[in-house]
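Of the protein chains in this complex, all but one are displayed in their positions.
Lettered A, B, C, D and E in written order, each chain numbered from 1.
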Amino acid sequence: MSLMTYTPPLPPFAGICTFARMPFQPTPSAVDVAILGVPYDSSTSYRSGTRLGPRALREQSLLLWGYNNALQISPFTALTVVDAGDVSVVPVDILATHRAIESTAESWLNAGAKLITLGGDHSIALPLLRRHAAVYGPLAVLHFDAHPDTWDSEYPGQKYSHGTPFIRAMEEGLIDREAYIQLGIRGPTSGPQDYVDALHLGARMITMDEFRQRAMADVIAEIRQRIGTRPLYVTFDIDGVDPAFAPGTGTPEVGGFTSYEVLQLVRCLVGLNCVGFDLVEVSPPFDPTAITSILGANLVFEFLSLLARSRQSSPAGL
Amino acid sequence: MSLMTYTPPLPPFAGICTFARMPFQPTPSAVDVAILGVPYDSSTSYRSGTRLGPRALREQSLLLWGYNNALQISPFTALTVVDAGDVSVVPVDILATHRAIESTAESWLNAGAKLITLGGDHSIALPLLRRHAAVYGPLAVLHFDAHPDTWDSEYPGQKYSHGTPFIRAMEEGLIDREAYIQLGIRGPTSGPQDYVDALHLGARMITMDEFRQRAMADVIAEIRQRIGTRPLYVTFDIDGVDPAFAPGTGTPEVGGFTSYEVLQLVRCLVGLNCVGFDLVEVSPPFDPTAITSILGANLVFEFLSLLARSRQSSPAGL
Amino acid sequence: MSLMTYTPPLPPFAGICTFARMPFQPTPSAVDVAILGVPYDSSTSYRSGTRLGPRALREQSLLLWGYNNALQISPFTALTVVDAGDVSVVPVDILATHRAIESTAESWLNAGAKLITLGGDHSIALPLLRRHAAVYGPLAVLHFDAHPDTWDSEYPGQKYSHGTPFIRAMEEGLIDREAYIQLGIRGPTSGPQDYVDALHLGARMITMDEFRQRAMADVIAEIRQRIGTRPLYVTFDIDGVDPAFAPGTGTPEVGGFTSYEVLQLVRCLVGLNCVGFDLVEVSPPFDPTAITSILGANLVFEFLSLLARSRQSSPAGL
Amino acid sequence: MSLMTYTPPLPPFAGICTFARMPFQPTPSAVDVAILGVPYDSSTSYRSGTRLGPRALREQSLLLWGYNNALQISPFTALTVVDAGDVSVVPVDILATHRAIESTAESWLNAGAKLITLGGDHSIALPLLRRHAAVYGPLAVLHFDAHPDTWDSEYPGQKYSHGTPFIRAMEEGLIDREAYIQLGIRGPTSGPQDYVDALHLGARMITMDEFRQRAMADVIAEIRQRIGTRPLYVTFDIDGVDPAFAPGTGTPEVGGFTSYEVLQLVRCLVGLNCVGFDLVEVSPPFDPTAITSILGANLVFEFLSLLARSRQSSPAGL
Amino acid sequence: MSLMTYTPPLPPFAGICTFARMPFQPTPSAVDVAILGVPYDSSTSYRSGTRLGPRALREQSLLLWGYNNALQISPFTALTVVDAGDVSVVPVDILATHRAIESTAESWLNAGAKLITLGGDHSIALPLLRRHAAVYGPLAVLHFDAHPDTWDSEYPGQKYSHGTPFIRAMEEGLIDREAYIQLGIRGPTSGPQDYVDALHLGARMITMDEFRQRAMADVIAEIRQRIGTRPLYVTFDIDGVDPAFAPGTGTPEVGGFTSYEVLQLVRCLVGLNCVGFDLVEVSPPFDPTAITSILGANLVFEFLSLLARSRQSSPAGL
Partner (left out) sequence: MSLMTYTPPLPPFAGICTFARMPFQPTPSAVDVAILGVPYDSSTSYRSGTRLGPRALREQSLLLWGYNNALQISPFTALTVVDAGDVSVVPVDILATHRAIESTAESWLNAGAKLITLGGDHSIALPLLRRHAAVYGPLAVLHFDAHPDTWDSEYPGQKYSHGTPFIRAMEEGLIDREAYIQLGIRGPTSGPQDYVDALHLGARMITMDEFRQRAMADVIAEIRQRIGTRPLYVTFDIDGVDPAFAPGTGTPEVGGFTSYEVLQLVRCLVGLNCVGFDLVEVSPPFDPTAITSILGANLVFEFLSLLARSRQSSPAGL
């Protein structure tokens, strides 16, 4: 049916770049997972460039050989996965862009697919949360990021930008306040109230300082306990990772996670009720060696593996 | 009065980067020339990054030693020049950005200054043309560019973006149809009507093909003749220059001007009634050797030199 | 029928990268033109990297708006064009790679399509010439290059590499010795016999020195006269262009063509009997601003335009 | 009073680049802190380029939102901070450069300001230590570095260069031998005597090997105990950090600190009697993603926070 | 005897680049160690470029000051070391390249030298293992890598490429199955059988997951115990290190070793019977800041130090 089924002998440098050579299918249908690009970067507060993120993530995804040894699953064979192409964004109009994202996401969710969305900047999480909450109700959210993204406004009088999606989502009731976890927060903020505001909104903020003082297993246990059986949406801002491991992003913040740590933190979600994912803020113009895109593609591979594992009857422990 | 007067022994690698070390003065006043940055890049149709253009142009401007040997003038001493800083743009809202540009530009023009504006993408030309036309009436416009920028719409339903400023300016009556000259047009267009539309709007389009078939002196004579004594606004999209000489831009188009040619084409305006300038589409993330910013800074230096020469009583010929 | 028909509103930064958004179709069929990638770079004599050339050319091709103003044609609507994907090359085995190229090319040619091939290094021209000569007989060849590529051997005992395809093609009788034109040759050679050997093989070598001493129109007239009505294969090594305009290549040679000149030299072929094209030696790791890939994509656009024009009844002169 | 007071809505990509938008004030006065650039790189032993360091640190400092969550302080409001611009260095003459540094530093220190100096290469630490010792007497020194910088001579017959400032400072009695701590030393040296010499001079050298074998808290306790109430000068060579986190430097040495570790090691100085700081060896030409400059700007932010905390009556523990 | 003996005052940026300024000597002779380049990259499965690896390693080796503080040895004075130049590889023919490698290696080994080989891609390990096994019998092998490199075939019908050297070496009986240790394995594989196959071949695979769960000392003890007194060949694929620390490689795999960890893991081999080393897969086109080459040069320095230490009578413990 699809023109681009996986052809094993084609090496990573060859061929058309759909995500992991999955078939390109822009029309929503009842697949297991649709991988959707949103090349929108107009709400970035510093260096632009994430509009080229979906393209770079697709290109580097060709390095993913297919089997996840840690989670013991081959997501591309266990699931029907398609590359849904890119939402037709409108760089000059964030509201029109949000409408386009919502419309596309709604179609796929209605068709029964799960979505993994590739940004673009973090403002795109809001329309995605809207459509997922419309299907699943208020969501548990695991939010990897250096910044809380819960400012009331980043530009005077503007409610929507890449520093505000989660305050808007909380206001709109899209997030279950019992299960909103921020991971990786660090660095200077505009004032002491930034953290306070996030906490008042209901965020359980695990800063890098807290993370470094606790055992990984302890943090994982807390995350799993808080989420429980709730429908879980994972939103992953690549700047949650340290700039050494992910330099290609718009607002790098020193002192973050290693790549190994975030792989572990994502894998620990196995067996939970994952309903959606996004991977945002990869900015190829600042990624000359492509290591940020490669990390991003691997995180998407872990998301897929979680979905594949949840299809199996008895999810094994890590 | 100014904090940053020119200190000759400071070499180009040292010190705070205002344009050519001119004093930073954000409050409009009756100077001769204000250099104003507009770091807005949300309406770009391909690679973003021009929001970092004003910063890079300021940095490379420190290479400008001060005396223009071709035009025999020292613009920084002949004129009072200030660096007016940047307009407070709103990346998510092009209309709010246009209002901010208009407001800032109006204040400076009302104070009696002339403006040289550093982009940013080409969408910023529209609010600038509005304020200049409000002062000077319909403007002669000399428009360096690879593209006509006269599409009716670049994104469905969006009137404003970097491919549309000149159709809007024509519709709004800001441009004198007898004296609108496009220079450097080339490359594929969306259809045969692109050129036709531009011509119907009144543009005198001098394509690269035409330019290469005529003598430079002949082209210059036509330009000067068409403009005559009209108030002239020069809008310079750096992609009018060939990518070899100006790689750092969003939509590079091969087969363009050399840097020497555009220096000549700008210098040929000496003695005309220049009332405003912009230099747009310099994109530092795609300019690893800074040669695009260096060219841009030199073009601004030529703009300044034209203004300085027009202060003198008897403008000498080239 | 196709999955990736051209969707006008999608901007150049969005969507899956097939060449100019033409449908991906790996199965040979009776289209007008198939664009075929050959990501092979193991025979390069200096910097490797051209294996990433087809991918970069596809990515930058999204800048091609569609209408050729110089040739007055819209090749993507005048022709049925597909992106045939990449030949499954074998980096460790040049003979196996040549067989794969021949096999794929033969299938498309037998189906009635014309081929435009994206390299890869110049060694791929030999198997392509074989299959075209099998269909059309000995070919007129217009060969853009800084180097004659007619060495007998570049590595001891190796007949096939990127410096030898044309001596092999001459030996195999694939080229019509009356109509083999080299354009752009320059730079140091291994000895005085390099040029002599090329001339003895039958090449009409137009060096850069000769080109700079003659009028462009005169060169064009000679080219058209020599080719006449013969079936013409155009092989374009991007290093024929000067490194200022095409830095992203393996063996850059200073003192070459400008981009404007090669556009003119390709367009001048309008009305001739073009039967095949290749564009080789674009090396993205040495092209940080993408201007080489952008030039390459534009040259492919000109090739397509030539084919589109030859479909029309009365090919107009330039 | 100042022209460039902090304007909250201006995003990091906009405006003139003084450090963290603090006012530019080249004339010494009784501010709390002056941030001073020294763009001198002529004594580097490998890759030059740190002359562009102050400029890059200023540019990336615009990412510093203002509040230090770890130290619970807003240094830019708690202190009067100015950007003092750059010392007028003389690239061809290290002695003239040292005199210029001393003269400028003396003026600021006499006016009652504390200095945070941005290099430039590490040779600039010697004149800075001289002026600080002149005010405060022999100094406790915390020295972050991969190299001891205590060679007697790096070039035959030359006492001053970036590998010798600390032997000179010891010889001149500028450093309190009871409280000179080197942190991060590692890598090949010219011989076994390099470490011995440093130890004989009185340095307490905590190599990376020792650091990795001890608990961070233990190291911090030793540092604080050794320094006690002495006046403390912190000199931070960015190559103390691992090249993964700080590639943009002249003599990278593998196996160093993470960015998180150095943030902790600087913050641990809270409550001590800090009297001066420098941040040296950031080399922008080797920092294509700017992560080194971003780390450097954050370290300066921590320095400022330490000074702000020491203004408060009862310094809280970490 | 040699033209390029070490001249201490020459700084790292000056002079001809032989490895660590050791004399260039292409003729095999009875030196202690010959450093040999193999600039072959045609068997890479993703990004090519390692053909430039030997050159970059030589250039960055000039940063190695000479004394190893961790192992307390000056290898360049304790040993006679030469730079043997590069094997004359044949990019188009892997078998001819293997023959050239074997021939050169055999000559050096017969002369009594030990070899440290600089790649090039990992396919070069097979001919090296052949010549070492011919001298020493089946070898203990310590294999740093992200990938097992034990595929049966990477390209259809091709036995030799950079993903297959170790299955071939096992088949040929070159490796002692009791002492083949893989270190750093991680990331997606083509299927669950990849690891199983490696284990069946006899590999003791210490994955990153296992490594992160054990104490370093425990892993080191196991490595030393397994190797015992066997002749040990160390093959180091730089992609065993995390891309943050070693971005310049062809197939980066996230979640790997830090540079500090691999320095420790190499140093732990002191006192073992090391008979040969290679350092492969450094790809300069993807290493804009040179940190990968610098790490590679340091690893070679550690290899040399191990050989120097084994010349001493009583090897001290770490």
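Here, contacts are C-beta pairs under 8 Å (C-beta built on N, C-alpha and C of every residue); 3 or more make two chains touch, one makes a residue touch a chain.
This one's a predicted model, so the numbers in the text were calculated from it and none came from an experiment.
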Residue in contact with the excluded chain [from B:64, B:206 or B:306]: B:64
Option touching the unshown chain, where D:18, D:48 or D:150 are the choices: D:48
Where the unshown chain meets subunit E, residue by residue: 3-4, 7, 9-11, 13-18, 24-26, 37, 39, 51-52, 54-55, 58-59, 83, 85-86, 88-89, 91, 288
Residues of subunit B (touch criterion as defined above) contacting the omitted chain: 8-9, 11-13, 62-70, 72, 74, 242, 244-245, 258-260, 263, 288-291, 294-295, 298, 301
On subunit C, residues whose C-beta touches the chain left out of the figure: 45-47, 154-156, 186-192, 194-195, 207-209, 212, 242-245, 247-248, 251-252, 254-256, 286-288
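Everything that follows uses one rule, which is that only the chains that are shown with their structure count from here on.
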Most distant chain from subunit E, judged by the mean position of its C-alpha atoms: B
Selected pair, out of C-E, A-C or D-E, that shares over half of its residue contact pairs with A-D: D-E
Most distant chain from subunit C by Cα centroid: D
Chain centre separation in whole Å, for subunit B relative to subunit A (CA means): 40
Euclidean distance of C-alpha centroids - subunit B vs subunit C, Å: 37
Of all residues in subunit A, the ones touching two or more other chains: 9, 11, 13, 45, 47, 51-52, 91, 155-156, 242, 244-245, 286, 288
Topology of the chain contact graph, where touching chains are joined (line, ring, star, complete, other): other
